[in-house]
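Before I ask anything, here is the structure I am working with.
The other protein chains are all here in position, but one chain of the complex has been omitted.
== chain A ==
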Amino acid sequence: MFNGEFLLPRSPPRLLLFFRLSNPLRTQILIFIKSLSAQNKMSAKPGAATPTYSPKVVGRSRLPIFKDSDLDWSRPDGRGFPQCRPALLQTGAVSSASGSAYAEFGNTKVIVSVFGPRESKKAMTYSDVGRLNCNVSYTTFASPTLGQGTDHKEFSSMLHKALEGVIMMETFPKTTVDVFALVLESGGSDLSVVISCASLALADAGIMMYDLITAVSVSCIGKNLMIDPVTEEEGCEDGSFMMTCMPSRYEVTQLTVTGEWTTPNINEAMQLCLDACSKLGEIMRDCLKQAASASDE
């Protein structure tokens, strides 16, 4: 199992062709997720020489509110509706933690570190099962306007709820596992990225889990459902659907829906999310396998 004893200084994540890494301690996965409709198979392009994304400078003008549902929404970064952002996942980002992971989904950049299992200082009572403590915080520079969009206090409890069903708490009684997530830049679907990154960090730390969990969110604007929304899309959405699931067990652990949804829309959103979650799960597994084989060398 890999642990966090990395001594090399941390350089900013670069895009590498990764199959044979000379650097045994860092792993970078660069995979495009294309056309995630229910019929398509995954076409992963590992090690593509093209960059993951070219951040487009979105115009500063305010977007008009689209009340006319016939108007087609074109996504600011040019993706199709069922297309997720390319994912960059990396484990071992924080050397002093038991496990850690760094994820970049488009402009959303999140780093999660896991400490534990370690002694519970707060708990006085004996408990057969371990405790989980989660905290999600935003940096002050995470959103374009200073201080705004950082009042997501409920994200910590939502992360806790997402993780508590999947971690085998009985494997670390009397101790606590701390999960700290820091959102470096908020580019949309923050909580989904935090949850996926947290499960990768937990796997990196060696905490026993029933399965990796992946989270994907879908936004509804008018009649269109778009997966993995960015901040502009989230700002004028008619509804949001965030699902956390265990891809291998095909079970949903957390589901949060806001806005107005008809049943066919919910069906479609659920299918999109399940498909995207299973593909993201495979990508996360590849990332962990690479890290394991790299550390074996």
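The definition used in the following text is that contacts are C-beta pairs under 8 Å (C-beta built on N, C-alpha and C of every residue); 3 or more make two chains touch, one makes a residue touch a chain; residues count from 1.
Methods note: contacts and distances are computed from a predicted model.
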item: From "DNA topoisomerase 2-associated protein pat1", "Integrator complex subunit 9", "Coatomer subunit zeta" or "Ribosomal RNA-processing protein 42", the hidden chain's UniProt protein name; value: "Ribosomal RNA-processing protein 42"
item: Touch criterion as defined above, residue of A:Thr176, A:Thr253 or A:Gln290 at the omitted chain; value: A:Thr253
item: Touch with the omitted chain, as defined above, among A:Pro76, A:Gly165 or A:Gly206; value: A:Gly165
item: Residue among A:Val112, A:Leu274 or A:Cys287 that touches the chain left out of view; value: A:Leu274
item: Positions on chain A contacted by the hidden chain, ascending; value: 65, 148, 153-154, 157, 161, 164-166, 220-221, 234-240, 245-246, 249-263, 266-267, 270, 274
